[in-house]
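A single protein chain has been removed from this complex, and every other one stays in its place.
Chain IDs A, B and C follow the sequence of writing; residue 1 opens each chain.
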Amino acid sequence: MIAMTVRVGILGATGYTALELLKILVHHPEVEVTSLTTRQEDRPHVSSVHPQFHKVLDLHLENLGPSELAERCDCVFGCLPHAASASVIPEMLEAGMKVVDLSADYRLNDPAVYAQWYGADHPDAERMKTTIYGLPELFREGIAEAQLVANPGCYPTGVSLSLAPLLKNGFIRPDGIIADCKSGVSGAGRTPKLGTLYPECNESFAAYGVGTHRHMPEIEQNLSVYSGKAVSVIFTPHLVPMDRGILSTCYAIPDKDASEKELLALLEETYANEPFVRVRSDLPATKHVAGTNFCDITVRRVKDRVLTISCIDNLIKGASGAAVQNFNLMYGFAETTALL
Amino acid sequence: MIAMTVRVGILGATGYTALELLKILVHHPEVEVTSLTTRQEDRPHVSSVHPQFHKVLDLHLENLGPSELAERCDCVFGCLPHAASASVIPEMLEAGMKVVDLSADYRLNDPAVYAQWYGADHPDAERMKTTIYGLPELFREGIAEAQLVANPGCYPTGVSLSLAPLLKNGFIRPDGIIADCKSGVSGAGRTPKLGTLYPECNESFAAYGVGTHRHMPEIEQNLSVYSGKAVSVIFTPHLVPMDRGILSTCYAIPDKDASEKELLALLEETYANEPFVRVRSDLPATKHVAGTNFCDITVRRVKDRVLTISCIDNLIKGASGAAVQNFNLMYGFAETTALL
Amino acid sequence: MIAMTVRVGILGATGYTALELLKILVHHPEVEVTSLTTRQEDRPHVSSVHPQFHKVLDLHLENLGPSELAERCDCVFGCLPHAASASVIPEMLEAGMKVVDLSADYRLNDPAVYAQWYGADHPDAERMKTTIYGLPELFREGIAEAQLVANPGCYPTGVSLSLAPLLKNGFIRPDGIIADCKSGVSGAGRTPKLGTLYPECNESFAAYGVGTHRHMPEIEQNLSVYSGKAVSVIFTPHLVPMDRGILSTCYAIPDKDASEKELLALLEETYANEPFVRVRSDLPATKHVAGTNFCDITVRRVKDRVLTISCIDNLIKGASGAAVQNFNLMYGFAETTALL
Partner (left out) sequence: MIAMTVRVGILGATGYTALELLKILVHHPEVEVTSLTTRQEDRPHVSSVHPQFHKVLDLHLENLGPSELAERCDCVFGCLPHAASASVIPEMLEAGMKVVDLSADYRLNDPAVYAQWYGADHPDAERMKTTIYGLPELFREGIAEAQLVANPGCYPTGVSLSLAPLLKNGFIRPDGIIADCKSGVSGAGRTPKLGTLYPECNESFAAYGVGTHRHMPEIEQNLSVYSGKAVSVIFTPHLVPMDRGILSTCYAIPDKDASEKELLALLEETYANEPFVRVRSDLPATKHVAGTNFCDITVRRVKDRVLTISCIDNLIKGASGAAVQNFNLMYGFAETTALL
């Protein structure tokens, strides 16, 4: 086999997921980053947008269309906001590029659910129905052959990985599930807003989007598809005064009798060959997965409930690391390339 | 009536609750702080222990016994660790002083429950059975006449205030309640420990004491006594990288049909005359109660659950502010004195 | 004398200095806050702008002109940006109100220096030449009679208080002074900007405005006027990942021989009767003045230099507390009213 470097572009390269993606891709032995896009017309150097890359990467962000990108790239990672993403991705696909989309646009498979939660009809509804959801630990099959992969949301990643095996094996009921989740502020993006200004969220802790966050149907879809049951989840996100990390505390009603030890053993067994899921018996902390593509999970029995606690780095396993994991699968590279 | 200044002492004056108590008491118009105790024998000046008081308070911390304290104090606030507290408070009471105990020692009323959760028989079991629990919003009656008041735990305060009216009025079931709570680090005290070292908990979020935290039976006792039902709660505390504040997200199963609006109205009505409970329709944040004795509460209906979210400053309404509120009631001062 | 409540307004009530001002003024026994202004036309309730005031203050922010304000207010505090402030304050004064201006507009007394540093001619140049600079510890005389007081900048407060006595008494040279200053993020205001977004400044430390910050000429003016010497200062501000507090480390060349002890004694003596300056022999920390109107100062001799280190809460002694201190002097109230 001839070693072929994959020429890669990033759509919307000014935010935090693009920054983390770049940090990973510059160390990926099979990748050359050729293009970074922005809507700005002044071609800013990447080091003026992300000072981390001073003398590391010599590229300019450019306002590029699909045909220009297709000349330079074999594959693009989409870091655009939802809706913006689905408005350009069809052209990217038609131009022959592979796409890993980090936006929410192709994650849901039901146009009606999308319309309900995103307040508008999906602009590319036929494609969304069959786009593969790139959470390899649950849905690896099909990623390798996909031209387009929908990269999972940050909250759905940790919640789904911790609950899916318990649901599928009938240990917990598909109703009455609570996912109480806590995220660092980088999850809110890099666009200046009052709510994520330092003096607003430092030394503060609050819930947001209670009952209305769009990751709720995404979690339910994942768990339902994987377990074959209609799963209902109450999802409550909170903002933690830290840069990165998500911890999800989930509460479920047991559906058959099992000890903490048995539940832990089930998780251990399920993920025995997964390089990025670390089942542990002690309590996980976001700091211990920060900067990594790991998802740490534990399970507890307390009174009449089963608890799972999982941690990820929201920007890595919850976004850019997972995107590279999908990319590796799509190109036949070792799944852990540039990620361990 | 002749204005009589109350001479006050603080037992165990080196920690954070003592610091906050002092900050409040130096502004209390009816109080003179006369004594601060420590086990250290070198009589440190308060400004060497708490540099905030440089040129504000000219007192030394001293290793004082009950009779010495009784000569100088009418009332003492106990900021000792549990067990240490119950070993000295009986003597304080016998010496004629009133006591507000901020430790956990007199909060539970059932010696068997105490023994189960604290791993030892209670040294003053008869007294604990009848000691009043100083959460005025739920149990104001009796505080005014008490010689000893057990000051509530930080987590139980926010959880109990948000759930109690819903339970008592039959809107939620007494079983299947989940209290997912998040606290700033000051709640862990001022004794140096690896777990609360800055580089360990900064930029990290984790659960602790899952299923084993001693505030669980305290919450259940409060809610059971107040509602007249046997209440069962799963309580999960988490550590937030911030100094102060507790947010409690509680999930309960509805017991009768009620809209969000009706539930909010019930809370509004219950606390209409309470100076320190602020029911609000928007989502509370710990920053908005920081440095105050307020407990902010809201309620939500999501799918088949009722959610309450409450915020307090763990060191004020969760400890020292509540202690002064109790003190004010015990001495017939306006309940809000030095607290608004 | 009949107790007369002063009716007070705040111009530009949406930011952090206005928030802190309100927190102080609601506890001021001689004040009634009657008006809060904004350019917004939708009359937001103060609790929607500052959720801290839910059930504490029942006022709306309004777009009010000078005559409307004059009907409701005896005195206004200006929390507008520079330039905006000087464009409305003349009308406030003509309408008979007293004004404490927290902007930079009337701090400098030389129109040429203003033009150089602010890039435009001063719109009210005659008045600026004679406006009193409200740093009572250095320039108390005249504040009581003033109709307009220019409230000092945050950095100049700490730097000036620590160096002024040493300069005036000839202990340090007026040239070669370095003021290396570090501020919490609230000093950058409440307008959303990339640079003060949480994930940008959390876990980071950086200098800004090196050699170009507008507080440099303000510091030099203060020290020159107070000492009667032409003082030159190099001022370097830095951003600290915390909400509030400024620490200033200043380095000066000795001008006569003096021990650390003698220098400390000079500071002690200078500020012996000042209620808000606390000279201390140990090293100050911003935490120990947080939430107070104190300025903590120490002095050190290291090799061939004199060092001063001072701490303030940038929003209190560096802004809103100082403003109330000036207000108290202007109205003949005890200087410490509502501030201790």
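Here is the rule we use: contacts are C-beta pairs under 8 Å (C-beta built on N, C-alpha and C of every residue); 3 or more make two chains touch, one makes a residue touch a chain.
All values reported here derive from a predicted model rather than from experimental measurement.
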Next on the checklist: Among C:46, C:132, C:146 or C:290, which one touches the chain that has been omitted from the display?
Outcome noted: C:290
Next on the checklist: So one chain is hidden, and I want to know which residue out of C:112, C:194, C:234 or C:334 touches that hidden chain in the complete assembly.
Outcome noted: C:234
Checklist outcome for this item: Across C:247, C:279 or C:339, the one contacting the chain not displayed is C:247
Checklist entry - If the missing chain were put back, which residues of chain A would it touch? => result 51-52, 54-55, 203, 278, 280, 282, 284-285, 288-289, 291-292, 296
Item to check | For chain B, residues in touch with the removed chain | outcome: 16, 184-186, 190, 192-194, 196-203, 241-244
Next on the checklist: Tell me which stretches of chain C touch the chain missing from the display.
Outcome noted: 175-176, 178, 180, 182, 184, 200, 202-208, 210-211, 232, 234, 236, 238, 240-245, 247, 249, 251, 283-288, 290, 300-305, 307, 309, 311
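To be clear about the criterion, only the chains that are shown with their structure count from here on.
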Checklist outcome for this item: Rounded to the nearest Å, the gap separating the Cα centres of chain B and chain C is 37
Checklist entry - For chain A and chain C, what's the span in angstrom between their mean Cα positions? => result 46
Checklist outcome for this item: The positions of chain B in contact with two or more other chains are 203, 284-285, 288
